[in-house]
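So that we are looking at the same thing, I have put the structure below in C-alpha cells.
A protein chain is absent from this complex, but the other protein chains hold their places.
After this line comes chain A, so read on.
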Amino acid sequence: MTEETPTPIIPQAAAVLIISYLVYRFFFTGTSTATAPRPQRRHDPARLRQQVEAVTGMFPQFSAAAVEAELIRNGGSIEVATERILTTGYLPEPPAPAQPAAPVAAAPAPAAAPSASRSSRQQEARRPAAAGPATPRQTGFSDLITRYGLQGRLEEWRAMEAEGAAGAEGKGKAPATREGRMLAHKEKRDQMILQARCRMERMIKEGKA
C-alpha cells in the first residue's frame, strides 16, 4: 500500500499541471480574442449610417449595403473605402442576406392608392385632356386612349400630323420641379400613344396591321 501510493501521484500531479495550464491558456487566449475585435465591432449604428450616407453621396452607383460592408470590413474608415472605390472602381456586394422574397409584397397594392392623388395633382397642373386616368387597372384592360383620356386630343393630333407639325418635344432637359417632371413625363407618354394610334390607323388602312 505504502509503495503503491506514490506512483499514481506523479501522473496525477502531471495531469493537474497540464489541465491547469490548459485552463490558463483557455482563459488567457479567450480574453485576448474577446478583447481584440471588440473595438472593431463596436460600430455605432448612427455613425455607421452617417458614414454610409457620406460614401453613397459621393458614389451613388454603389448600394448602401456594399458600402456598409466595406466600412465594417475596414473598421469604419471613409478614407479607406473611398480609396478602394477610386483605385478599383468597384465594391463587392455583400453576400445577400435572404431577402429576395420581401419586395413582392410592395408590388401591386400601392398602384391603386397613388391614382387618386395623381388626378388631383393633374388638376393642379391644369391638364384638361388627361383628367380621367383613374380607370380601373385590375379589372380587364382598357385601351390606352380611354385609360389616359386622350379622345379629345386625338382629333387635334390627327390634324397636326396632317400638317406635319406633330413631333416629340425636344430632349435634353429634366425639369427641376416635380410638377414639371410629372408634366413632361405625361406629355411624352401621351404623345407616344397618340403617335402610335395614328400610325396604326394608317397601317390598318394600308392593310399592314
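One rule holds for everything that comes next: contacts are C-beta pairs under 8 Å (C-beta built on N, C-alpha and C of every residue); 3 or more make two chains touch, one makes a residue touch a chain; residues count from 1.
What we mean here is this: contacts and distances are computed from a predicted model.
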Inset, instruction - Assign the chain not included in the display its UniProt protein name, restricting the answer to "Probable cytosolic iron-sulfur protein assembly protein 1", "Short/branched chain specific acyl-CoA dehydrogenase, mitochondrial", "Ubiquitin-conjugating enzyme E2 2" or "SWR1-complex protein 4". - result: "Ubiquitin-conjugating enzyme E2 2"
Legend entry - Per the touch definition above, residue among A:I72, A:M160 or A:M182 touching the missing chain: A:M182
Legend entry - Contacting the left-out chain in the complete assembly, out of A:L86, A:A159 or A:A196: A:A196
Legend entry - Contact footprint on chain A, counting only the chain that is left out: 49, 52-53, 56, 60-66, 68, 93, 96, 99-100, 102-104, 106-108, 110-111, 113-115, 117-118, 121, 137, 141, 143-147, 171-175, 178, 181-182, 184-185, 188-189, 192-193, 196-197, 199-201, 203-204, 208-209
